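Could you have a look at this structure, given as structure tokens, before my questions?
Complex shown without one protein chain; remaining protein chains in place.
== chain A ==
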Amino acid sequence: TSEGHLGASRTVCDLKEPFAGLSDVSISEDIPVEGDISVPMGSSRSDDDHFSTLDEPVKETILRDLRAVGTKFVHVLYPKRSSALLRDWDLWGPLLLCVTLALLLQGGAADKDDQGGPQFAEVFVIVWFGSIIITLNSKLLGGTISFFQSLCVLGYCIMPLTVAMAVCRLVLLSISGTVSFAVRLALVTASFGWSTFASTAFLADSQPPNRKALVVYPVFLFYFVIGWMVLTFSLPQ
């Protein structure tokens, strides 16, 4: 226990230097709880990490983050039961995908009359509010997943549909008529299935086994609406 005392006193003086006024209140409360001794040590180590990334070029920082987003894309494309998407969640990927999808859906045929077409904000609202509702639903049904983890998974799993949207635009440019519709229908159906399958692969583990169907249904509805928006998109004449 003498080592513990030493560690505690060291953390005390570590903390005291920058926040002399604050540390004092918290420490007088914290010291009886000796189990928390290692926490300040961990934070000081992470401080070292920050210092090491502080003087690196901005390019490296951005590339590292982009690489992290890219690996998560791969996880969605090949949805094996890994916890990478859940462990270090981020909302950059979902934001990127959502903006891309909204931009691709912008400028449809119906937009000319200033109505009907999926406006940018509408796509945004559907994606974010939809995932929030699904997350709340899964929490209410007794899921053990955290709020942002679920948002992250649902956001990343839009990727197949975003890809389908990009391809659909190309198809619309090149082919027309029934063939085009058939191709798009096949594309959207495949990517819709893919999205649903991938998100359930990630989310299902956190749910009680007897209620998986109840959690999957809103996910299905969510991707169905997005997929249907992609399918009904048409270029202006």
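Descriptive notes on the structure:
Assume contacts are C-beta pairs under 8 Å (C-beta built on N, C-alpha and C of every residue); 3 or more make two chains touch, one makes a residue touch a chain; residues count from 1.
Everything that follows uses one rule, which is that contacts and distances are computed from a predicted model.
Among the names given as "Monothiol glutaredoxin-5, mitochondrial", "Protein YIPF3", "Ribosomal RNA-processing protein 41" or "AP-1 complex subunit gamma", UniProt records the absent chain under the name "Protein YIPF3". One of A:T100, A:Q119 or A:S180 touches the chain omitted from the figure, and that residue is A:Q119.
Chain A meets the missing chain through residues 5, 8-10, 12-13, 16-17, 20-21, 24-25, 27-29, 31-32, 110, 113, 115-116, 119, 121-122, 125-126, 133, 136-137, 139-142, 210-211, 213-214, 217-218, 221, 224-225, 228, 232.
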